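Data block below; observations after.
Removed from the display is one protein chain of the complex; every other protein chain stays in position.
Presenting chain A:
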Amino acid sequence: MKGTKLKLILGLLIMMLFLSTLVTADYTPLNDKEILLLHSYHKDYKWTARIDQGIRDEFKEANLEVSFKTEYLDTKNYNTEDYFRDLYQIYRKKYADKKFDLIIASDDYALNFLLDYKEELFSNTPVVFCGVNNFNIVDERLNQDYTGIVEKINFEDTIEAALKLHPNTNKIVAITDKSMSGSKNVELVDEALAGFFSEIDYNIYRFNNINRVNQTVQNLKAESIILLAGVFKDDNNDVIPTDRTAQFLSNQTEQPIYSVWDFYLRHGIVGGKLVSGYYHGTQAAQKSIKILRGQKPAEIKITNEEATKFMFDAQVMEKFKIATDALPDGSIVVNQKKSYYEVHKKLFWIVVLGALVLILITIILLRNITKRSQAEDELRESNNILEFQISLERLIAHLSTQFISLDHEKLNKQINKSLQSIAQLLKADRSYIFLIDQANGEMNNAWEWCEDEISPQINNLQNLPLDTFPWVMNKLYNLENIVISDVDDLPQQAENLKQTLKEQDIKSAILIPIPGKESIAGFWGIDAVDEKKAWNNNIINLLQIIGEIFGNALKQSEYEAKLKRNQERLQLSLWGANIGLWDWNVEEDEVDFNKQWANMFGYDTDNIKNDLSTWKDMIHPEDKQEAIKKLNQHLDGKTDHFESEHRMRTKSGNWKWVLGRGRVVTRDVDKNPLRVVGVHVDISDKKELDNMKSELISTVSHEIRTPLSSVLGFTELLIERDLPEEKRNQYLELIHRESNRLKNLINDFLDIQRIETGGQKLDLAEINLDSIVNEVIELYEIHDDHQFEVEFETEENRVIADYNKIKQVVTNLVSNSVKYSNKGSKILISINSNQERFKIEVKDQGIGIAKEEQKNLFERFYRSRSSTKNQIEGTGLGLAISKKIVAAHGGEIGVESELNEGSIFYFTIPKQIGGGEDG
């Protein structure tokens, strides 16, 4: 439904369009009409050209598209009857099948030709003529096909005007040509001039050749007027273009030239009542259009009126000093002296345009210049920034090398130097580093540099609690850089910071976090006091790098300090424990010993050879095999580590028991050992101790077994055999004695055990030292042959002590003296005192004790060499126990002795408990 509706509307529109064209146009459409333009003269003839143009323009004006066929009869050059006949023939052939809708003929020749031949050539074709001078209305040949415009030349008006303008004129010379229209013109001129006969003299000439004209013109006297009424030819009989004619003539004479045709105007004539060819053309066209639209030629009146106007050339007027207001009314003045503007219109416009263009260019250039200058400024600015950046980058590169491997002292110096360089480069007033003490929740200004006039703040900024500037810390912990271009722009949360900065007159600042182990180690920054600074991102990034450099340097220094401490500790430990360190490079077979290692064997590190064979050679031959075996086992990966106890030779040739422990620390891809590291521990003491222990054990076993054996043995004898009473008593006594011995032995052991586990409690009471001594002596005097003497310096030797234990000590000393001296020798026991303590001495004349043994005397299980030699029994525990007891009382025990010179054993008891040193 919609589709058909659309089509309907469309159809309606088209119809309306069609109808409208019909309605709006009150004439039939004229497209495709063919018009023949038949011109009497030749193509370039001005008059003809003007007519032709007028025709075409008129048709154009009327918006009609017709096609024109133009023929030029060229009758200025050829105008004989024969010629016309020939033309007729030509046209006949040419237009045999052609039918024109209309013919427009210009000038007489064309009309006449048509009158002669139209019926044959173009019968029934309407003709519109124009520019015809000799029009004979009564010509028979003029039928209903013809209409047109007659050229009416008005010589009278021209002459009259001319005479008015040149009042002094006494002669008029009229020059016409010899053409057909020329003859007509002569008639007209003559007629016109006749009217002025009374006033002036006149001559009429008929020339074809310009030179004849020229001659005439030149010969003219003053006060003459030339009336140019013809068209002339040159010596070759060619028509001279009319503009040239007029120009030429006007140059040849000083007399004014007047004419009746418009084509002479502007070329030298003054003016006149001029006929316009153009006007004829337009008129002819108008009539033609009417005919083409349907009117019959007969219906259209032949225009017989004048188509002339007064027209004058202003410049020529000026030449003859003719004023404009002297001209007849309604005159058209052409060629007016253009105003400067008029004349130089082109130049003017060129100049103006040129100027405008120049101005435009100038504006553009100026804008460019400003833009350019702006751009240059920006470039300079960014160049500056770039240069600045480069300088900063260079500084950073320099800094990063400076912080490599610095000890703590140099680090300090370097940091200060760096802060200075950075601040100066950035043109800041102060630069600083803060370290954060997480443990105490504080920050400290660790390093600072400031400009001379700026006051240093470092001392004020110590131990600042971290929560003083929460806004700052928040950002820093997030590893955000804080860029404060203008301190006034700080947000509310940073009020604290704002105040602090303002107090110090700081206008802008940057704070950069320094990364650390956990979050940040601190931060560094710069202040500017005098001006606010805008910092760009690249710069900030570079500053961040500096922060990282500081962070690394601090970390490094911390590590180094730690490392140093660790090394010191290790050295100290090794030294303290007297442990030797060895480091064996298996491949190169080089062993590094430390100082302790060397010292252990009496060497300095210089005079020890650094290889494995050194070590091997030092091992005791008895232990060597086992030690090497153990080493190889570990190297082969069979054991977890290497451990061996063996003797090694010292520099002085002695054997030292050593515990070697080590481990392979590096293996190659094939699991071959590359590096073994280990320690040597001097176990001489331990070995000695072990020795002593095993010796003790065997001694003890022996000591226990001996009395036990005899007890068992004798009791068995008593049981098995019936023995006489004497024997029986003897045995029993022996049994008793030996049992006692056993008991003592066991007691001694138990004592020692107690002492070792520290379960020694003193049963303190006031004791009498003299009585103790006397009691001990009594005991010994019974069985012993020694001479006992006592010497008590003071009267009453009372002291607070443990009675039993002190007695034990005295007994022990006395027993030793008894054992280690000959029967019958003297044993002297003395007690003396001073303000602080009592001293008990037991002096004998026995075998004495060698100096080297004296220091070992009071050690557990230590038995003098001489005891075994001389079969002296004992456990080696007595003196050790005594020492412990004495020490528990706060006293001292000691010996003075020389081999074979007897011994003095002494001990002291402080009068005040705790008044002596702990043994």
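Definition applied: a contact is a pair of C-beta atoms (placed from the backbone, for glycine too) under 8 Å apart; a residue touches a chain by one contact, two chains touch by 3 or more; residues count from 1.
Note that in this section contacts and distances are computed from a predicted model.
One chain of the assembly is not displayed; among "NAD(P)H-dependent oxidoreductase subunit E", "ABC transporter permease", "Quinol oxidase polypeptide I" or "Stage 0 sporulation protein A homolog", its UniProt protein name is "Stage 0 sporulation protein A homolog". Only one of the listed residues, A:P241, A:P328 or A:G713, touches the absent chain: A:G713. Contact with the undisplayed chain is limited, among A:K410, A:K502 or A:R705, to A:R705. Taking the complete complex into account, residues 697-698, 701-702, 705-710, 712-714, 716-717, 720-721, 727, 731, 734, 738, 868-871 of chain A touch the chain not shown.
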